[in-house]
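My questions will all concern the structure given below.
Missing here: one protein chain of the complex. Every other protein chain is in place.
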Amino acid sequence: MWAIASGIEGNLAAYEAVVADLRKSRQEVENFYLLGDTIGPKVESNQLIKRIQQPRKGEPTPLVCQGWWEEQILILHALGRTGSPTELIDRYGIDMTKTLWDAIDSTTLEWVRTLEFEFVELDCFLIHGSSLSVSDELTPSIDPIHAIDRLSRMDVNQLFCGRSGLAFEYRIESGSLNSQVQTLDNLTAPTPTILSNRRIIGVGSVGRVEGKASYTLYHPESNKLAFKTVRYGTKKGFG
Amino acid sequence: MDRHPIYLVTGPCGSGKTTWIHQQLTTSTEPSAYICLGANATPIDLTYITATCPHVKPIAAGAAWTQLAEIQPLYVEIAPQLDLAKLQLPVDIESCQRIAIVPKGLIESEYHDWASQTLISEVTEKNVTLTASPRWELTGEVLDPASLNIFWDELIQGAYGEVARAKGIFEIVDGRSFYFSFGVGFPDATYFELPLPPVLAGRPTRFSGLEVVGNNLQPQLIMETLEDCGLDDRTLAHY
């Protein structure tokens, strides 16, 4: 069984709730993925990262990739894939550059630098945004042609992502499309391209909604998915 | 054909001498020996035979002929540059099996006159006078395979002059060694990997090189293009 989560956003209490929920399930977690936005623009992020790096006995060690917030902090330190923090400012205003800069300490920054962009395992692609970019937000209302594009860019049947924070399964049950090509020397007969059973899975968000953490379980053998929601009290002394 | 201890094999350029010898050597596993006379600059044939026929003892051109009596059968390939009338060997030429490999359509020639047996190869006679046969030793050069493919296609299609015959042994970036062969009238241009141990560190010290026979060749351009296909030390260290 795999557990796949995203968007902790520095919310340590929410993360503890998910880890406790996994422990309670008594099923062996082979892979525990954290698909980015593990940090958020708050100091608590540093504490969370320490906790993630030191799993307790019986806890799976998370496989973590970069998310949108990780990308932003790298851009602020001129370590990102693009030069200026335009997206951060557009979304949250100029003050956020300072808030984020101040929140993330150098140890956490070094850790962020070591993260993968994505994971590929079996026929699954796991990433924060999509095969297009870390900011690409896939939602349940995506156009199916765009959904197929995101899947076929990595040539996978299943794409797990976390950008939207929503838990969903978007399954292309069947599709067909005729294509005919005329060249200078040749005209092909119309050829159908057929596809079936490819899906995009939104894994939910651990930390975005206070008191309610959601994540996803996936069984590679049976291909079954389960969306999990854990309620937790912030007053109970977690973290 | 009766077994005979020494075979002297001659024929015009690109008639299939090495191909014939290779066929004889691969149909048996008995210890044999091979020498190529008149090809001192680039031992392409010798390298090819040695790599593909481990039971064959290669004799470097210029080596002591006293070795020759030790292992028989001995195949002596005589390059067309050598004048058969003036050929001097430390063995009695008349007592050897003298084989001429001639292309289809070549009815009389000095090779016919000299040989005790004439074999007609699969190659078609080309009515061109070959004016140049430049050679390059490339030992130590490591080529980018994609570049090598472009260069080879250009070479055999005539980008650097009219090519009747081209053979080469090239080292590529993953440590493997490849034999390339092309001849006008040959069934196909071929290339295949030589069964040699891969060179995984540094530059290879074993022989590699190129030999081209044709008209109006531009050796300078060929050399420059080969240089453009090669990896510099920095790129090589990266692999």
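Every chain is named by a letter (A and B) in the order it is written, and numbering of its residues begins at 1.
To be clear about the criterion, contacts are C-beta pairs under 8 Å (C-beta built on N, C-alpha and C of every residue); 3 or more make two chains touch, one makes a residue touch a chain.
Assume contacts and distances are computed from a predicted model.
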Discussion item. So one subunit is absent here. Using its UniProt record, which name fits best from "Nucleoside ABC transporter membrane protein", "PaaI family thioesterase", "succinate dehydrogenase" or "Metallophosphatase family protein"?
Written reply: "Metallophosphatase family protein"
Discussion item. Using the touch definition from the top, which of A:Ala20, A:Val43, A:Ile89 or A:Ile172 touches the missing chain?
Written reply: A:Ile172
Discussion item. On chain A, where is the contact patch with the chain that was removed from view?
Written reply: 81, 140, 143-149, 152-153, 166-185, 190-193, 195, 214, 227, 229
Worksheet entry | Interface residues of chain B (partner: the chain not displayed) | 144, 146-147, 149-151, 154, 157-159, 221, 225, 228-231, 235
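Just so we're on the same page, only the chains that are shown with their structure count from here on.
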Practice prompt. Averaging only over C-alpha atoms, locate the centres of chain A and chain B and give their separation in whole Å.
Written response: 58
